[in-house]
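Step one of this worksheet: look at the structure below.
Missing here is one protein chain; the remaining ones are kept as they sit in the complex.
After this line comes chain A, so read on.
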Amino acid sequence: MKKTLFDKVWDSHVVDKVPNGPQVLYIDKHLIHEVTSPQAFNELEQRNIPLFRPEQIVATADHNVPTENQHLPIKDALSKNQVEQLTKNCEKHGVTLYGLGHKYQGIVHVMAPELGITQPGMTMVCGDSHTSTHGAFGTIAFGIGTSQVAQVFASQCLLLQKPKSLRVNVNGKLAKGVLPKDVILYIISKIGTNAGTGYFCEYAGNVFKEMSMEGRMTVCNMSIEMGARGGMIAPDETTFEYVKGKEFAPQGEEFDKKVAYWKTLPTDEGAVFDKEYSFDAEDIAPMVTYGTNPGMGIKISANIPADITDASFEKSLKYMGFEKGESLLDKAVNYVFIGSCTNSRIEDFRIVADYIKGKQKADNVNALIVPGSQQVAKQIKKEGLTEVFEAAGFKIRQPGCSACLGMNEDKVPSGEYCVSTSNRNFEGRQGPGARTILASPLMAAATAVNGKITDITKQLN
C-alpha cells in the first residue's frame, strides 16, 4: 500500500492497538514548560508513579517569564511560583531544564529545533498547541493536554485515534516580499479555521521545497490555526543540512545512517489523502488579518469583505474597530511586536534588520523585538543587528513568549492596534481589549517605520 509521510512515521510508532479503540503511540521526545506541566508532575507524585523516561524530556521556561532583567527574581508571585515549581520538578525527577539564565533557554518551539532535539521521523509532543512547529522536519509533532502530559511522563506513550490525512499543495513562484508567514496566512484565509479539524496536514509543492527550515517552521507552526492537529513537510537535503552538526543531532556515521532512513520518509507517489487543496504561489501576496481569528486575513491590496452578515463577523469587526469593505492600508498603528514561536528566529530578524537599516521607526510606534531563544539573541548580537535595531529605535528584549499571549507584563493596551508576527489574533490575546493584526516580519517592520500599515510590495519594486 502507498503510504504518506504521516503514515510512515505514525505506523512506525504504534506499540499496540486497542480493539475497537485507540492506538498506543510511542513518543520519542517530550518538551515541557512551566504552565502546563505542574499538575502532571503532581498527578504522578500523588499516585507514586515514577517518570518512565526522564532522559527523553526537555524543559524550558518561556510562557510566563519576564523579558527584561531575567537575572532578577520574577516580580509576579504566581509566575515566579510556576517557574520555581518547574525547576524543582525537573531537579527531583532528573529532567534536563534550560531555565532562565541558561544559554539554551527560549520558546520551546524555537529552542528544540536549533539544538537538534527535533529530528525527522520522530514523534514529539508538548503541552502547547504550537508544537506543530516541529513538523517542519517531517516529524509528527502536536500539542497535548495536561492529563496527556502525565500519560507521557508515566509511559512515554499516548492513547490516540489516528487522524485523517490532508495535503495542501502550493506550486509556482512567490513574488518578492511574500514570506512563509504570508503563505500560511493565505492558506488559512482560503480554507478557514476548521478545515483541518480531525486531520494531520502535509504541505507539498515546490514552494515548500524551496523554503528554508525556518520558513517551514513558520508554516507548520500555524497548522493548528486551520484546525489541524499538526502539519508536516517531507524531509530533504535542506532538512539534513540544518540538522547536521547541531548539538544533540546524531553525529558521524550515526548521522549518515539516519539520513538514509529519513530519505525513505517522503510520501509515496500515488498515495491518497482524505482531503486535498492546491494553490498557486502567484496568487499569494503580503497578508494582514482584520478580524479576531487567524482565518480573517486579506491581501494587503484587498478590502475587508463587505458581503458577510453573520453576527460573529460583525462582532469581530466591532472589536477591531474596522468597517466592512474597508482597506487596512495606511491605518495608524502604535504597537509592533516581532517575536513568538512563529517568527522569532534569526532569519526573521535578518529580514527586519535588512529593511530598517538606515531608517527610523515612526515616533508614534512602540516597536518590540523579542528573540525566540538565547541562541537567537546571541546571534543577533554577533551579526551586528543589535546596533541596527537600536539605531532605528526598536526595543530589544530577552527571550520568551512575551506579547504573543500577554501572560507577563508585555501587553498591548486596550483599544490599541498591534501589528504582530505571532499566530493568534483572538480577543484579548495580547492583553485585555488589545487589537491584533497578524502579519509577516517584513510587514511588521514596514509598519513600524511608517507608523501605519504599508504595502511592502510597493516599496520593493
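We take it that a residue touches a chain if its C-beta (ideal position, glycine included) is under 8 Å from a C-beta of that chain, and two chains touch if they have at least 3 such contacts; residues count from 1.
The definition used in the following text is that contacts and distances are computed from a predicted model.
Enquirer: Choose one: "Putrescine-binding periplasmic protein", "Na(+)/H(+) antiporter subunit A", "C-type cytochrome biogenesis protein CcsB" or "3-isopropylmalate dehydratase small subunit". The correct choice is the protein name in UniProt for the chain not shown.
Expert: "3-isopropylmalate dehydratase small subunit"
Enquirer: Taking the entire complex into account, which one of A:T87, A:S155 or A:T386 touches the absent chain?
Expert: Counting the whole complex, the residue in contact with the absent chain is A:S155.
Enquirer: Extract the touching residues of chain A with respect to the undisplayed chain.
Expert: Its contact residues with the unshown chain are 15-16, 18, 20-22, 24, 26, 35, 38-39, 42-43, 47, 49, 52, 64, 78-79, 81-82, 85, 129, 145-148, 150-151, 154-159.
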